[in-house]
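Written out below as structure tokens is the structure these notes cover.
Of the protein chains in this complex, all but one are displayed in their positions.
On to chain A.
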Amino acid sequence: MVDSFAGRLGMAYRSTPQGDRSTRARLVLVLLGMILAANILFGLTAGASDASALSVLRSWLSGAGTDGVALSARDSIIIYEIRLPRVVLGALIGAALAVSGAVMQGLFRNPLADPGLVGVSAGAALGAISVIVLGGTVLGPLLALFGIYALPLAAFLGGLAITIVLYRVATRRGQTSIATMLLAGIALGAMASAFSGVLIYLADDRQLRDLTFWGLGSLAGATWTKILAAGPIIVLALIVTPFLARGLNALALGEAAASHLGIPVQRLKAVAIVSVAAATGASVAVSGGIGFVGIVVPHLLRLLMGPDNRYLLPASALLGASMLLLADAVSRTIVAPAELPIGIITAAVGGPFFLWILLRKRGVLDL
């Protein structure tokens, strides 16, 4: 059985032309799907309570209401109101951050572009902080009009503004300068953070506490309301991005060459920028600053299966979701019964990883 599977795999490899990694990419996608499924199941069943995988599965298989095997009311609350929203939100945000990173890297033709690094997250944070601090006063009408969507919407607009300015500054005549992009990103991020700082200064004690927890990045407060607020935007962005894949592949050759291949480059860039801002904005709005997912996940995948965006984008979504669920599991257990903000974990892993990329590519980058 195993032998025949391996045999068929070998056949597939042999019949694939040299330099064609699509077979391997599909295989990686299947594996990533299985890993994510396992991760979700683990996230649902592991925790301080003893509501176990077995009892959940049993209740699913037999259907609720059957005597003796239905979940107890307590387990049901733990699973459906605490763990499930957290897992769903974690998967959505992990997918959104990783795909945003991959799209942005394609757009800037650079493996170091990441919404967190070049100020897009800072812009989104400014939008979110504005709503938290000014929601009771100046921005009251916005809050009244959009309800739970006001926060992700404001974060989206903040991220969008930064992305557009960044692209204008860093790209001249279709060529993006890496140094300009990173430096302009730092400047824009600093400006956004300065405005955020002013707002935080104005905040009262209760708002300050909200802001601190939110800013460290955490999935702890996951609720169905948050999922309802950010989920649709993220899902929409995740649905749109695969349609950008071919165009982003062509864009790797430069804007002119992509256009010569028949890609409507201006439209591609506009859709890519809006998708990145939407996905990043929605994620930042509900989870605060979770960094480096967008840079680590696509980079690992490019090493594994190549840079073809038709596979890279869906794979980024799957691995991003898995990585964030894993990071969340670590954040819940490493200092149990307390919890470490997940942003600390991703930064602790992502920072060194980023340095490693820099060291490997030092010769290639024209910094």
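Some observations on this one:
What we mean here is this: contacts are C-beta pairs under 8 Å (C-beta built on N, C-alpha and C of every residue); 3 or more make two chains touch, one makes a residue touch a chain; residues count from 1.
The rule we apply is simple: contacts and distances are computed from a predicted model.
In the listed set "Sigma-E factor regulatory protein RseB", "Transport permease protein", "Heme ABC transporter ATP-binding protein" or "Subunit C of 1,2-phenylacetyl-CoA epoxidase", the entry agreeing with the UniProt name of the missing subunit chain is "Heme ABC transporter ATP-binding protein". The residue touching the chain not shown here, chosen from A:Thr171, A:Gln207, A:Asn249 or A:Ser322, is A:Asn249.
The missing chain lies against chain A, touching residues 17-21, 109-111, 174, 246, 249-250, 252-254, 256-257, 259-265, 302-303, 306-308, 364.
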